[in-house]
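Contents: one structure, followed by commentary.
Every protein chain except one is present and positioned as in the full complex.
Per-chain numbering from 1; labels A, B and C assigned in written order.
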Amino acid sequence: MTTIPVSWYLIVSALLFTIGTIGVLVRRNPLIIFMSIELMLNAVNLAFVTLSSYLDSADGQVFVFIVLTVAAAEVVVGLAIIVSIFRTRRNIDVDEMNLLRG
Amino acid sequence: MPDTTPTWLLVVASLVKSAILIVILLTIFAYMTWIERRVVARIQGRLGPNRAGPFGALQPLADAIKMAFKEQIIPAQAYKAIYLIAPVISVVVALSAFAVVPIGNSWTPGHPSVWDPWVGDINVGLLWILSISSLAVYGIVLGGWSSGNRYSLLGSLRSAAQMISYETSLGLALSGTLMWAGTLSMVSIVRQQTLQGQGIWFIVAQPLGFLIYIIAAVAEVNRAPFDLPEAEQELTAGYLTEYSGLRWSLYQMAEYINMITVSSVATTLFFGGWSFFGLERIPGLSIVIFAVKVAFFLFLFIWLRATLPRIRYDRLMRLGWQFLLPLAVLNAVVTAACVALGLPWWVNGLIGLAIIVAVLAITWQRSRQTRFAISKTGAELLPPSVRLVKSIEPELGLVNGGEAAVAGVERQQALLQDGRVQV
Amino acid sequence: MSGPALIISFFVLAVASVASALGVILFRNAVYSALSLILTLLFLAMFYLQLGAMFIAIVQILIYAGAIMVLFLFVVTMLAADPRDPDLQDRLPWQRGVAAVLGLVLVGALSYLLLSGTPLNEAARAHGSEALSQVVAQQGNIQAFGQALFHGFSFAFEVTSLVIVVAILGALVLGRKA
């Protein structure tokens, strides 16, 4: 059924991934950084599903499923951390969190 | 439907069926408002709207006209685009969820056609409903947030927390039925409950699941007694505070459509959908059967609203996480065991009933213990769970009523007299 | 769906998803970013549908859009109640330029690799009864997925469930009042 080359999907995936990466690099709101990470995960998921479809194997979809679940867990913990940071510092700029400076 | 059906026909049929469905749903919504006001009035010993038309039957029309011409306010501090879009999201989501609900039997059983009384029968139908209705929260959160009003924001946050909390129990409660049905397709689930299928309505195998589902569903659609997001007394009107006119009525529409959806799901999953002991084979009748069943649930919603007081917010959360979720997990485990071991349905049903009875007994016992304490003079004291002074909480014996409560109250009075505690 | 309709829909989805993804990182207001991300997720779900992964598409909506992003929105609206705060000075202004250049290089390199005949296009497909399309045709989408999940990856599945439990506990601990 497919007439679209696999690389087109993968390029979309690469684009989304790069956008997510840049988001991580340039944004200072940890929530948006977090969203960018989700974007990167989703870009990878797209690649997985694409390859699953093209290779005619369900494995890629299983990976996506697991990534999804782990992403949920990650978001839960990450948001809890952000909220607790906000509680103590009233500020969630990542540049303010530089206690690890050398 | 046969694979030979041309794509264009499929698209056209879907569009037509969707249009019909939307009209039906909107009509039901309109009349639900009227019926609700009448029923609540009856329960409260009033009359309700009875002037416009026979029994006030034209009241929804009057309301619609009023709403349409009402001035719409856009707060200055609102995020305009989202403020305007949010109610639409709510309605669109509510309507989409209904797409996979089969409201009647195939016109010619055994010969599927594109004109069967459902918009789409996808093999992940139930998941579709769950996932779309999980999007419903966006309309509320965005509406509340974009109003630029603290009350609205708080209402929407409450709503988000509440819906997330109860969605888990809801999904888990349904999973028991899914295990019995062995399919996610709504049509197939109903067929499983007809005489051609397993011949039982899954309520008999899943009484516990049904109970959890109903409670969670009431919370999920923000209806009383779980209507915290729009609690007038606490949050003026929650996320609805800044809305008026048509957009306000869009939210109402979404709420009622959601009610219809969850009622339909309850009907489909637990009460056999459009089936009724073989009668559903008469095509027209199956739709009536379905409508009657859904109407029963809708009435139940109204009844609940008229009867039960609103629950306190922390208790709402506790109920969801500490009571419903464990029960739902228990139900899922029990059901999985029964299905995996190949036990007959009535075993599962009996276990479910036993759990319900046990839970009720424990709850009753507890409530008796904490309801009232009788002092030595015979006067009724406040239960220990009512905390008068926050700072002496740990000193109050919160164990069992009776003497602990007496001691607690006496200690409380002593502390108050000492001036060590400020009320 | 096939032929030109497929290609048109692919491009529409691609443009829409990339645009909404750009929205995630370009909006100043975090709520708009979150909404953009939700849109992206929905577009991706449609991609999945296009690729025949119906279950994953629905689960994408259910979990990502329905649960994860609600949580995000929840936190965003709670924390950034007033996003019109004066933005603090960016301490790494140069990083934007570097990031943009690196991003372009990355996309360029990846695209070059993908288009210049990597072995992906000729990758061997699974055959026989294990093949996804066959299982889907015989038993349906969910059954195919379920078989793959519980036969080949049951351990990963269990571990994931453990991860979730740990995450819940972690969130509880973090969320407790200090």
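In this text, a contact is a pair of C-beta atoms (placed from the backbone, for glycine too) under 8 Å apart; a residue touches a chain by one contact, two chains touch by 3 or more.
Operating definition for what follows: contacts and distances are computed from a predicted model.
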Undepicted complex member, UniProt protein name, chosen from "(Fe-S)-binding protein", "Probable glycine dehydrogenase (decarboxylating) subunit 2", "Dihydroxyacetone kinase subunit DhaK" or "NADH-quinone oxidoreductase subunit L": "NADH-quinone oxidoreductase subunit L"
Visible contact partners (per top-of-document touch definition) of the missing chain: A, C
Contact with the hidden chain (one of C:L22, C:L106 or C:A156): C:L106
Footprint left on chain A by the chain that the document does not show: 21, 24-26, 28, 33, 94-95, 97-102
On chain C, residues whose C-beta touches the chain left out of the figure: 91-92, 95, 98-99, 102, 105-106, 109-110, 112-113, 116
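One rule holds for everything that comes next: only the chains that are shown with their structure count from here on.
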Category of the chain touch graph - line, ring, star, complete, other: line
Chain centre separation (chain A, chain B; CA means) in Å: 33
Rounded Å distance between chain B and chain C, as computed from the means of their C-alpha atoms: 30
Centre-to-centre distance between chain C and chain A (centres being mean Cα positions), rounded to whole Å: 7
Residue numbers of chain B (touch at least two other chains): none
Where chain C touches two or more other chains at once, by residue number: 55, 59, 67, 71, 78
Residues of chain C defined as touching chain B within the complex: 1, 29, 31, 35, 38, 54-55, 58-59, 61-62, 65-67, 70-71, 73-74, 77-78, 81, 140-142
Chain C to chain A touching residues, read off their complex: 2-3, 6-7, 10, 14, 17-18, 21-22, 24-25, 30, 33-34, 37, 40-41, 44, 47-48, 51-53, 55-56, 59-60, 63-64, 67-68, 71-72, 75-76, 78-80, 88, 90-92, 95-96, 98-100, 102-103, 106-107, 110-111, 114-115, 118, 120-121, 123-127, 130-133, 135, 144-145, 147-149, 152-153, 156-157, 160, 163-164, 166-168, 170-171, 174-175, 178
In the complex, chain B residues that touch chain C: 7, 79, 82, 122-124, 127-128, 130-132, 134-135, 137-138, 141-142, 144-145, 153, 156-157, 160-161, 163-164, 167, 184
